[in-house]
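Let's turn to chain A:
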Amino acid sequence: MYDFEYATPTTVDEAVSILAENGEDARILAGGTDIIAQLKENRRVKVLVDVKKIQETTALSYHSAAGLSVGAAVPCCEAYETEEIAAAYPGLTDAMTLIGSIQIQSRATITGNLCNSSPAADSIPAMIALGAVAKIVGPNGEREVAVDSFCTGPGQNVLENGEFVLSVHFPAPAANSGGFFLRFIPRNEMDIAVANAAAYVVLNDAKTHFESARLAVGAVAPTPLLIEEAGSLLAGKEIDDDIIQQAADLAKGQANPITDMRGTVEQRIHLAGVLSKRAINGAVQRAKES
Partner candidate 1 sequence: MPVVWIPSLMRSLTDGKEQVPIEGETLRAVIEALESDFPGFKARVIDEDRIRPGLAVSINGEVTNEGLRQKVGPNDEVHFVAAISGG
Partner candidate 2 sequence: MARKTHVTTTINGEETQFLCEPRNTLLEVLRDDLDLTGSKEGCGNGNCGACSVILNGRVVDSCLVLAVETEGADVQTIEGVATPEGLHPLQQKFLEHAALQCGICTPGFIVAAKALLDREPNPSEERIRLWLAGNLCRCTGYDKIIRAVMDAAETMETA
């Protein structure tokens, strides 16, 4: 590992100024599960900015009306072990309980997963489906960016020099709603998604029709994708296999994957459809049980 400096700012301003001053040479350390692994692969960093001492990053709050706010340094396990959160956001919980191992979940954060901006990130489609918004702080103050437009390419995102994500916000779940996330991996744990999918559906009171739906897929394009057309298609429709299949086919249609050692183009496109269907079905099931 190359040498680097370690900074522990205690305020947002302090962190922003270190980041702004060092530009690309500064990286954020929260859970460390990506950045430390990258440093071991000889990634060069001048200063590692540990944001865990900034109070806002460790805040985790949930209100049934206001929704969920997850600070940038809140590890996955802390979020999913909070029963109300797990109950209100099962789709997010699915993702958080799948990221790496228990050991990884003890440290890894959804903000880190978001900012690493891997096309195969597990929590990003889950966040997109739930309509999550990232709160970004930087030299010009705060701004909010929807997670569905946060990533711009593999490992790339909208963060500008000096900016970092302070927290991620999730709207309160609607009545009769359900979320679901799943991925396909060759093993049953400890793997990078060949493809993944998340769905969030809101049903009518009778739970026979979709009121609205959001479907997102990952690892099938340079960034995780929100399949907006799937949502438009499902809204107002009666729940049946055929319409769900059509929505899943829309995800397949938008998939634009690559072939690598983890999967082929054909396999990934196919899986985008399979997983989308399963995600929507899973979300519907949960909405019906809600």
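In this section, a residue touches a chain if its C-beta (ideal position, glycine included) is under 8 Å from a C-beta of that chain, and two chains touch if they have at least 3 such contacts; residues count from 1.
On the choice of candidates, all candidates are chains of the complex that A comes from, given by their letters.
This one's a predicted model, so the numbers in the text were calculated from it and none came from an experiment.
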Chain A in this complex - touching candidate among 1 or 2: 2
Complex contact set, residues of chain A against candidate 2: 1-6, 29, 32-33, 36-37, 39-40, 48, 50, 52, 75, 77, 100-104, 106-107, 188-190
